[in-house]
Structure formats: structure tokens, C-alpha cells
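Notes for the one structure printed next.
Note that this complex is displayed minus one protein chain, with the remaining chains in position.
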Amino acid sequence: MRLKFEKRAEPSRFMLYATPVGAVLLTMLVGAIIFTAIGYNGFGAVYQVFIAPLALSYKWGDIAVKASPLILIGVGLAVGNRAAIWNIGAEGQYIVGALAGTGIGILTKDMHGPWILPLMLVAGMVGGAAWGAVPALLRNRFNVNEVLSSLMLTYVAVHLMNQLVTGPWKDPMGFSFPQTALITADQMLPILVPGTYVHLGIVITLIIAVALWFLMSRSLMGFQVRVVGSAPSAARHGGFSQKQTVWLVFLLSGALAGLAGIFEVTGPFQQMSLGFPQNYGFTAIIVAFLGRLNPLGVILAGIVLAITYVGGDLAQSVLQLPNASKGIFQALMLFFLLASDILIRYRVRLVGAPAPAAVPARSPAE
Amino acid sequence: MTDTPPRLSLRGITKRFPGVLANDDVSFSVRPGEIHALLGENGAGKSTLVKMIYGIMQPDAGEIFWNGERVVIQNPRAARKLGIGMVFQHFSLFEALTVLENIALGMDAKIPQRELEGRIRKVMQQYGLTLDPRRVVADLSVGERQRIEIVRALLLDPTLLIMDEPTSVLTPQEVDQLFVVLRQLASEGCSILYISHKLHEIKALCETATILRAGRLVDTCDPRVETSRSMAEKMIGGNLKDIQKPAGRSFGREKLVVTELSVPAAGHFGVPLQNISFRVHAGEIFGVAGVAGNGQTALLLALSGETTTPDAQAIRIDNAGIGRLDAKARRLKGLASVPEERNGHAAVPDFTLSDNSVLTGRDRLKLAISGIIRPGAARKYTGEVISTFSVKATGTEATAGSLSGGNLQKYIMGREILQRPEVLVVSQPTWGVDAGAAAAIHQALVDLAAAGSAIVIISQDLDELLQLCDTLAVINGGRLSRAMKVSEADINEIGLLMGGIHGEGGQAAAPAVPAGLGAEATSAA
Partner (left out) sequence: MSVDFLIAVLITVVGASTPILFAGLGELVTEKSGVLNLGVEGMMLVGAVAGFATVDLTGNPWLAVVVAAAAGALVSMVFAVLTLSLSANQVATGLALTIFGTGLSTLMGKSFTGHGIKAFTTIFPDWLANDRIGKVLFSYSPLVYFSFIMVGLVWWFLNRTRAGLILRAVGENDLSAHSIGYSVTGVRYAAVAFGGAMAGIGGAAFPLVLTPLWAEGLTGGRGWIAIALVVFAGWKPGRLLAGAYFFGLLGTLELYAKASGTVFTALLPSEGWAALPYLATIVALAIISASKAGGGNAPACLGKPFIPST
């Protein structure tokens, strides 16, 4: 017996949406087995990472706070991946966006007014977009693979942040800790639910996601992105420019990553420190895929991955499970999702290998 | 002749793909030393059948006999071991490797390089083929590439050689040279299974013809006694329809004028266009003939606007220079185009037909207004295309990739023609399309011209061009010959131009062109 893949006449919509759910469920099952095998309480780990955050209502705020940057970065990457343009450097754009906004924060620390926070947010977007513009420029002008350049720039961004946070931007009152001064009241995002960190940025994130969903499905801009990703020659035939799309994708996803970064500074973090990067930029790649590159799907996927962030912390404190475990769960999720992609275009059948007579001339259903 | 078993015998071969019965109970035999034609339209199942003989695919049912013994041919290696050689329609060559390396890859035994080179030279000498084993394939012409395939097959001393549409990329003169080689091989006892849809070639070369239609064997005949028309009708399964060309048309004013158009080579393997000039009048159909790989793709891209030229005046429509405009802007000026490659170039396979209509029709047809797509309008237009051109699809929301090649081509041609472009540039309008659909597409092109559009057809199918066009030029090595009236054109000269021999009168040594070329218009499908 062996597996045989048969191409479907049309891609299966059911599989498109069912496979992400299946991937999450399989991750829980296989994750439990793996962690049991290496000597942890596997099922306990799965419970803590995936279920406990949902069961504990006081964790919901945390989930929303962690989901926000994942969704915001994730929708940007979803647009990029639709165009088959690979921005792997969202983490760097997130950091530089945060730095740009924080820079404005430091400049305006003695000032007051409702204009300060919006200015910081805009600076964050500009910073992220500028960092994203580099791989776009390199690809369009010099034909440099954007995967490598955007990733390299992430390392550069981390070192840039380290330099600023340990050097010129270090809080003079901070007992020499490598961190910036806390932001002022005028620089803080309004908190929507008192007693939590649930901030205005979360609402803005959702609005952006829905707007992008509309643009991707109904506008020529979304059409351009989809056609460039699906068939580049056909895009040129239709008069859509590949280079323009590269710019669009990197500026958009860079700006959104930068906005996510400055949301974190003006929201939960209130400052920048060496521990500021939370890998959101990389995890958002998983979010984008798990959300099937559909901005509405990304919202759901962002929540799922946010749960693993919160759950990872829980598992660490409850089960002493190392924090790295959540990375394994996240990677497994992506593996299973990618493995199940084939089910969208193909149907799987078991066929008896040896006897050719056992394969009569009969086509599968229809 | 009667005692020896057939070299190859097929019994009841059946092969299914999801939704298609590619071969249905096919049985026939090939004798030693026989040149046997396998004839059928595109999609009739010829390629599938020979892939099973060569072990690339396995039949779902049926048996293969080799010299009277039942065999199961698991893979191409097993086929070669039996003595089966194959020359593919789409060459299985590696562009970045040398001729020698390419041939070595086709040999199952490991042969030292020097010895292999010696054997290659010997085979080439024996059959009068010329080729430099040290050259990189990317630098070779199409004809030379085919020679690699042939040499590769001959080195294995085959007793059955399968040739899959070998002449579709050759000039008439090269075809003749190939036939000399094939006849020599047959006289030495090698059987040849010759796949084609070109009837005049089969009449000139083959002793037996097996005709397939829609996967089924419809007849086995002797092509030397059949007429081309009778074979064509067996192939198509009906009567041929002639194209209605309004007689005595007069052309309007100059519509499309191309002057000294030059485009540098795109990428490593591209062909540069050099000083191309021609003019097409309203109502005129202008043909560009030539062997594949001589700049046709570059010419189409340059005309469609997918590549632009710095000199705006190099391409003019109604005297307005459009050389610097991209495809979108040129469409607004009235120039539509259909590239040769359907899937992924003319259409997006993953998109619905409606979305594919948006791809090229969004501006002329107002399928998008201020950046927002109008799905209803797109569906309505797509529905029109589907019904006017009898496209077989599950509806306007079927993905382009789910359509058969012929139906997708009908959709694409329809999508452009119904936009009533003032200039239409088409490459290979009927490539891989069945005869009925080809006739419909041809008729639509003629009608569009009659309505006053200027049409450029770039095709490798000379028969098609001779049948459709008013004026014809030949492209070779990125240069376009002078234009000639089809009614006054000399086939021999066209053939020489296709082979890259310029100048009047041709060469004394030019071999005769197979009888009936040009007259065999109906076989073009």
C-alpha cells in the first residue's frame, strides 16, 4: 500500500480552511508525545500552552496584548507572501520602528500635548518602512534576494538597538541598566480595560486587519499583489509592475511592523531595553501562514499564537518547562500546516502497490 | 516478413487521468524497419501512449509486447535496455551543460569521456550530422538541440526510435535532412514510430499510419494511398470547415507601424531584436513566420508593452508613438496581445476566469473603477466570452487552470477579441487546440480584421500563416525579413529565410520542399 496524490480539478475550499485547524490539533497531539518522550509532562505541557490561557479569564487581556503585534505584523507579511515576496526581517523593522518612535519620545519627554503620541506612532511606521525599504531597494536595483537581506538587517537592527540602549539613550536615572527612560503620560497609549494592559493599539490593529482584508479581496491593489505572487509573467502581461509591488509590500509590511513596535513601547513596555525584541517578527511569519494569508484568518491565527506566548510563560512557571518549548510548538504548527497544504490541490488515496490488476480503469469520484 | 514477430505490439492499452480517458483500448503493431506514423490531433493521446512505451508512465490496463514477448516497461532505463530510443518534442536537455555532458546523462552505462566523444563523432559521421560536443547547449539553435537528442538516442543502437513531433521546430530544409536520416535508419532495420499531426510529412515518410482520436484508435491505413483530406477527416471525426475570407478586401490606413525596433537580449538565453520594421494596415493580417527561438517571444513582449523601448517612435499606433508605454497604457491605446504561453502568462491558472478578465480588460471594459474591482461586471463579460467562443468551463468562477488547453486558448482569444482592439498581436493562436476550435479562432481573427482591426500573428506553423495572412515576414536571429504578399510568396524562399539564409534566389543545393506544403492548409490544426 502506498499513498497516491491525485490532482483535484479545483482547489478545495474546505481543505483551505480545515487544514490550519487540523495543524493546531496535530501540533497538540504530537507535541504532547514529543515532550513526554524527552522526559517532560507532555500532556500537561500542551494543557498549559494551549488550553490554560483560555481557561483562565484573567489571562485574556494578556492574550489580546500579545496578539496585537502578531496580527499587525502578520497581516503585513500575509500581503507580502501573497505576492511571493519574502520579508523575513519584520523583527528588524519592528525594532527600528520602536526605536524611531522612542527617539521622538526622548526628544519630547519634557513637552505636553495630544500630538506627541500620534507623532511617535507615525515615527514608528516611518522607521519600520524605512528599514523595509532597504531590501526593496536592494532587490529592485541590484537583484538581491530579499530573504537574505531583510534577515541580515534584523541582526543589524538588534545591534543598533543594543548600541542605543546601552549608550546614548540609556536612562540617566536607570542605575546603569541597559534601558531607556520610562515614557511620559502624554506618550502612553490609552488603556481600554482598566486593570489590564489592553490598549488602544489593539483596536487600531483590528481596524487595519479588516481594511486590508477589503483591499486584498476587492481592490486592484490586492489584485496586483495576488497576480504578482501567483503568476509574475501574467502580471507583467496585465500591466502590473513587479518592482512597484516589491516596494508596496516592503513599505506596507515594514510600516505595520514598525507600528507594532511603537505600540509595544507606548503600550505594555513603556520603554526600550535589551529584552525588548520578543521574536514577534518571526512568529508573525507563522501567523501569516496559519491565517492562510487572509487578513481575517490572520486575526484568528494571531490569537492562537498569542495563546502559546501566554501559555509558554504559564508552562514555565507551572511545569518548569523551558521557554524555548513554545518555539517548538510554533514550529510544529507550521510544519503540519505546510505538510497539509498539498491536500488543497490534491486528494490522497491509498493504492495497493503490487498488483496492477488491482487498479482497474476507473477514475476516482467523477 | 510475416514470420518475424512485430518489433512492438500494443494490446488494449488504457490510461486514465482524473476526468480524462487519455488512451482507451489502443492496439497496434510496428514491424522491424517500418516507419509507422502515429497520427492525431493535439490531445488525442499520442504523447501519453508513447510515454507508456518509453516507461515514463504506466498503463492502467493492457499489454506491451516486444519482439513477441510480453514486457512491463518500468522506467525509461528499462525501455532503453530493450532498445527503445526516444526524441522528445520538448527536449530533455540541460541548457547550462555541454553537449557531451548532456549525452553522457542519457547513457545508462558509464563511459569515459574520451571514448564517448569518439563514439559521438562516429555516429554523427555515419548519419551526416554535425555538432560540436564541447559547446554549451544554451548557445545552440533549436535544430542543433534536436540533433543532440537524436545522437543521444542513436548511440544506444536502438531498434525502435520514437520521434515525438520532431519537425515542429524545424525549417522545411531541416525536415528534409531529418527524413534522410530516418530513412537510412529504417533501411538498417530500426523501426520508427513517428508522431505528428502534419499530414504531408506523414505521406512523404511513413508506410503505415495509426490514427487516434480522443484516446481511441480510429483507423490504421497506408498514408501513401490516402489523401490528406481523408486522413484529416479521420483525425477530426467530421468534415473540415473552410474559413470564410471575404474576397477582394481593401485595407484601410496604416494602423501599426514599427520602425527600427531593437531590444537587447533578455537574460542569459534571450534573443535580441535588431532593427525590426514593418507596417500593418487596418483590416490587414500580418504574419511573422520563423523557427522557435528566433526572437518571437521578444517581439511579442516588445509589441505588447511587457518590455518597453526608450524610443517612443519605434512603435506607433495611428501615428502616436507608444514605445515607452507599458502593457496597461498600450491597451488603452487599443493594442491587445496574446502571448504564446497560456498558463501563467496570458492567464493566471489559480485565478477564476472572471479575475482573468480583470487582468487585461479592467480599463477598456471598466471592470474596475477608482481602484475597486466590479465583480458583477467582470462576471458578465466573462460569461459573454464563454458563450460566444463556446468555452467549456464550469462557469465564470472556474479557475483558468481547470480548463483544457484548447478551451483556455478559446477563452483568452475571446477575452481579447471581444474587447474589439484596434491592433491585436497574437502568438501561436491555435497551439494545442483541436481542429474545430482552431477553425473558430481563425474565423474570429478574420472577422476582427474585416471589421477594421490590424492583426499581427506570430506563428511557427507556416501552414496556418499561409492560410490566414495577407502579408508575411520571416523572423530569424532577431531580424525580420522584408514583408511579402502571401499571394505572391515563394515557399522555397520562406523556408530559406527561416533557416537564416538571406538573399534572393536561394541556393542551388536547396532541397525540394515536400509536395503540398501550403496547399495542406487544413492540416495545420
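We just call them A and B in the order they show up, numbering each chain from 1.
One rule holds for everything that comes next: a contact is a pair of C-beta atoms (placed from the backbone, for glycine too) under 8 Å apart; a residue touches a chain by one contact, two chains touch by 3 or more.
No experiment lies behind these values; they were computed from the predicted model shown.
A.B. asks: With the full complex in mind, choose from B:G83, B:G106 or B:G361 the residue touching the hidden chain.
C.D. replies: Considering the complete complex, B:G106 is the one touching the chain left out.
A.B. asks: One chain isn't shown here. Among A:V122, A:L160 or A:L296, which residue touches it?
C.D. replies: Of all options in A:V122, A:L160 or A:L296, contact with the hidden chain holds for A:L160.
A.B. asks: Which parts of chain B are in contact with the chain that was left out?
C.D. replies: 55-57, 75-77, 80, 88, 91-97, 101, 104-106, 108, 110, 268
A.B. asks: Can you name the residues of chain A that touch the chain not displayed here?
C.D. replies: Touch with the absent chain occurs at residues 38, 81, 86, 88, 134, 138, 141-145, 147-149, 151-153, 155-156, 159-160, 162-163, 166-167, 282, 285-286, 289, 322, 324-328, 330-332, 334-335, 338-339, 341-342.
Keep in mind that, in the parts below, only the chains that are shown with their structure count from here on.
A.B. asks: Quick one: report the Å distance separating chain A from chain B, using the average Cα coordinate of each chain.
C.D. replies: Measuring from centre to centre gives 46 Å for this pair.
A.B. asks: Using the touch definition up top, name the residues of chain A that touch chain B in the complex.
C.D. replies: 6-11, 218-221, 223, 226-227, 230-231, 233-234, 236-241, 356, 359-364, 366
A.B. asks: Spell out the residues on chain B that touch chain A in their complex, using ranges where they run on.
C.D. replies: It comes out as residues 14, 16, 18-19, 21, 58, 60-61, 304-306, 326-329, 331, 337, 339, 341, 344-351, 355, 358-360, 362, 368, 371-373, 375, 394, 398-399, 402.
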